[in-house]
Structures are given as structure tokens and as C-alpha cells.
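All protein chains but one are shown in place.
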Amino acid sequence: MSGVPGYGLGKGLAITLKTLVSRSTTQQYPDVAPELPPRSRGVIALREENCTVCMLCARECPDWCIYIDSHKEEVVVPGAARPRQRNVLDRFDIDFSLCMYCGICIEACPFDALFWSPEFEYAEYDIRNLLHDKDRLNEWMATVPAPPAHDPQGEPSKEEANALKKAGAA
Amino acid sequence: MNPTLADFGHDNGWIVALKVVGVFVFLVVMTLFTIWYERKVVARMQVRPGPNRHGPFGLLQSLADGLKLAFKEDIMPLKADRVVFFLAPVISTVCAFTAFAIIPFGPFVSIFGQKTPLQLTDIPVAVLLVLACSGLGIYGIVLSGWASGSTYPLLGGLRSSAQMISYEVAMGLSIVAVFMMAGTMSTSEIVNAQAKGGQGELFGFEFTYPGWYVLLLLPSFVIYAISAVGETNRAPFDLPEAESELVGGFHTEYSSLKFALFFLAEYINMVTVSALATTLFLGGWRAPWPITQLGPWVNQGWWPLLWFTIKLLILLFVFVWLRGTLPRLRYDQFMRFGWKVLIPASLIWILALAGFKTMNNENLPGWQRGLWIGGFAVILLAILLWPRKRPAPKLPLEEEVAQRPEGSFPLPPIDLQVPVSPRAKRITADREPVQ
């Protein structure tokens, strides 16, 4: 049957006709928000109070797009003999025009100050406006979803393990 | 009570003007609609919804695109021949519009009390006008390719000229059968000729066959349809444009309104060949069979315009369907297909049809009839039993080279006279001799 000239053409035409009468798969993006998985790497959010200005993220970043400034402050803790030194974050900027969205900074952060958020609607008309400061990064904290539960066959996630530990302690 | 050739040429000046404007508006609206229609249909075939932002169902999309084109920068390439570069799209568009003058939209209607056929004009060689216009329209493409002063358009223009010339022949031959059946080249009369079916007899059964030539002359219709796609530069025969090969072909260097004119011309050509197919093969503006049962009114007044448009849209759908499905042919394959398949096939079909018509001639004496049948049988036998040429044994490359006469390819003779390149001549001829 496939030897008949035009058979392949006919099959193709039938396929397109079949598709013509079936539903399209397009998501109407601005009207319907896409459903993104929690791990989706949209933007990096910062929880400022967790940051200790250890600079690990800025050093580990493959293209050095994180800019951090800080100063030291003395905090008098009642009951302690001497006032404590504390790092105060002045500036935490991420240049998203350079960022490669690899997630190494988030992995490197030892104090859970950086998170991935699936939020992606932060395009700008000027590339220079893609430099976002700590206030903006902090705003995105609200969009950070809870991490998904791990596959029961594998190791539980850090959060799950902590929760288990707490439950065991209580 | 249908318009014949004698009914044309009696209109008032203002009715003619009104009809001209009407045809113009019809074509422009059809173009805008067809672009939307094409995008929508192709989109549905590609599992996406297509334009849906401008107006209901995105219907105003092509209008928005047209406006956008008008506001774009008009680029004139440095090396372009300015006059020809400007003229080329104009030629294309003018020819495309002109061809539509002879397409019949319907029977007599009354426009402000004036009884007139719903057709701009008709002439005894009306169908030839369409062929002539599409032939002239090629000049637009060839000239644009040449005048752009760039390689891609040049290749596109060359492809286009060869393609159009070849497919013009196939198209003309496919229409010949219609002329033979209808006995006229006037479009209104061809529509009339398809009005009623004839009586036939097969195995003792009497039956009425429909008058549409698509049924009577199916091979002609198929050949016409294929060459129409080739003639309009549409996929799978869109070689002059071929965006993945020649970027944009002949209109690579065009922008803004000049590009819009080419775009307009392409879509009008599509509408024209579809309208011609409707007129020649699909009974023109006449309602198809089940609708005709509703009463005689379906073929009177303004109603036929509806049937005409529906038929047109169905044909346009086929255009779009092909574009949505098929890859592009290669240039040489396409030419081979035209010259070695379509043209011989239509010649044989015309011959067969002519033979059939002669046989059916009742005045034909019996001995002549016998001669015809005998001649036909002899030709058929000759074709079937024609000795095939045995392919020559293929020599190895070394022997082939050794067999060549001295000084032949790849080494040209020393005293080879090379004709002067016409281009080089032009450059030197224009220059004043240095004293």
C-alpha cells in the first residue's frame, strides 16, 4: 500500500485534518497563569534576617553576579560580659542580567537565606534595571513555595528530616 | 435568463465605477480575511489557537498587521535599481487586481434600478486575460529579484520566472479541455454551460450527469489545481520565497508598504486562481445540488454571491491545508514534475477528449469512426510495445575521461572564445572613454 505514489502525502493530510478538529494544547498565558512545579527556578528570593554576610554565595557564583556590602555593629546582649559583634547587611544585589540560574548560591548558603521562587514576571525594558536589591529580593520570599516531599524510596529532604527529629524529640 | 456575452458593455459609467470599486473592496477584504483564515486554520492544524487578540476571534489581526507594515521603515538597498525596485511590487499588484475583472459573481441583479450582471466585464477571451495577467505579474517578481541587487532575491527571481513559465503552460493546457466542452472562453458563458447536466446512457441505464466540469473533466481539474498552486508560489511549491533556503526569495530586501504590496498580490492571486477554478470547474456562482432543491430563488439576485464565496473559501482551505502539511519540493524536481508529468498528461487528456468528442459526433460516417478507433488502438499498442532503450553500460570514471576528445572538459581548449558577459559589457559601455 505504501508503494502507491501519494500515499504518504495522503497520510500527512489526514493527520493535519485530524488535528484541525481536535483541541489545541496552548495555555493562554497572560489570562491563565502557568502551573509551575515548586522546584522551578524562576527568581532568587532572599530572607534577609537569615543572612550572616558570610559571602559564600558571592564567592561560589560562577559569574559573580551577587554584590554584598556590610558593616559591623556592636550588640549589647543583657547578661553577657562583652558586647557582641554582628554583621549587618547593607547591600545584597543580584544582577539577573548576568545570573545563569544555576542555583549554586542557594545550595551554598549555610543559613537558609536564599530560596528559589517560580515567579518569573520581572522582565524589564532596560537591561540595567535587572539589578535587584535586597528589598526586591525580600518581596519574592512571599512567592517561595514549600519544597515538595521526597520520593519515599530515597532519603527524606532536610525539612522532612528536621520535622521527624522534632517529632521524635517531643 | 442568465447573462451572456451580449449582455456586457451596456452599463452606465457610474455602474462600471461602482463595480470596479466593488471588486477592489471584495479583493482587499478577501485578502485580509484569507490571511486570518490561513493563520487560523494552520494554527489549528498545529495544535495552537492562532491569532485571537485583535477583535473577535482575532479577525482584525491582518488589519493590524497591515497598519504595522505601513509604519515600518522603507528600506532601499544601496545596490538596488531604484526605479525598478519601486515598480516591481506595483506591477505585481496591478496585474493581480486586473485579473479579477472577468470573474462572474452572479446573475443579473438590480443596482439602484439598473439591471446588470454581477460581473465587472466579460470578453470573448476572458480566461486568457487571467493567464495574461498572471504572466505579466511574474515580471514584478523577476524584476524585484533583479533590482534588489542582492544574491538571494536574484536566485528567487530566477526560480520564479522558470517556475511560472512552466506552470503557465500546464495551466493553459488544463483549461483547454474546458474550452472544448463549453465551446467558449467567456467566463459567463462557461458558467452557463455548466448549468444543466446532460443525459447519458451506461449499460442500458439512463442517468443525468451534473454539469460541473470538475466531474466531467476531473483530470483537467487536478492538473489545474496543481499548477494553480505552483502559479501562486504557494507551499509546497513556494520555491521563489523558500524562507529556509533563500531567506525570503524575491522579497528579501523589501520592507514596509512595498512588501505589503507583494503580500497583497500573493493573496489576491490565490483568490483569483480559486475564483477561476470555481468558475471553470465548480459551476461558478451556481448553488450546488441539495440547495437547488429549495427553489429557483437560490440562483437569482444576490444569493449566488454567497455560494460563490463559499466555494472560494473551500478552495482556499485546500491551499492552506497543503501549506500546513507538505514540505517544499526541490527546484529541479518541481520543474521535472511540470514538464514531464503535468504537461504530457494534459496533452494526452486533451487528445483523448477530442477523440471522444469526435466519436460522439452523430454526423460522423462509420468508416471514419472505424479509422479513429483503429488509429487510437495502433497508437496505444505503439506506446505499450515501444522498445525500451537499454541503459548504456556505465564506464568507470577513468575510461570515461580517456574517451573524451583532446582538450575537452575539464580542460578547455586554449583558443576558446568566451562570449562577453552582458553585465561586464554594460558596465564598460556606460563609462566615458578615458582620453
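Order as written gives the chain letters A and B; numbering starts at 1 within each chain.
Definition applied: a contact is a pair of C-beta atoms (placed from the backbone, for glycine too) under 8 Å apart; a residue touches a chain by one contact, two chains touch by 3 or more.
One rule holds for everything that comes next: contacts and distances are computed from a predicted model.
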Missing subunit (named according to UniProt) among the choices "NADH-quinone oxidoreductase subunit D", "ABC transmembrane type-1 domain-containing protein", "Multiple sugar transport system ATP-binding protein" or "Peptide ABC transporter DppC": "NADH-quinone oxidoreductase subunit D"
Sole contact to the chain not displayed, among B:Asp238, B:Glu253 or B:Glu266: B:Asp238
Residue numbers in chain A that touch the chain omitted from display: 2, 5-9, 11-12, 14-16, 18-19, 25, 36-41, 60, 62, 100-104, 107, 116, 148-157
Chain B residues that touch the omitted chain in the full complex: 42, 45-48, 151-152, 155, 159, 235-236, 238-239, 242-247, 323-333, 410, 412, 416, 418, 420-421, 423-425, 428-429, 432-433
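The working rule: only the chains that are shown with their structure count from here on.
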Whole-Å separation of chain centres (CA-atom averages), chain A against chain B: 57
Partner chain B, residues of chain A touching it in the complex: 9, 12-13, 15-17, 19-22, 24-26, 28
For the chain B and chain A complex, residues of the former touching the latter: 41, 43-49, 321-322, 324-326
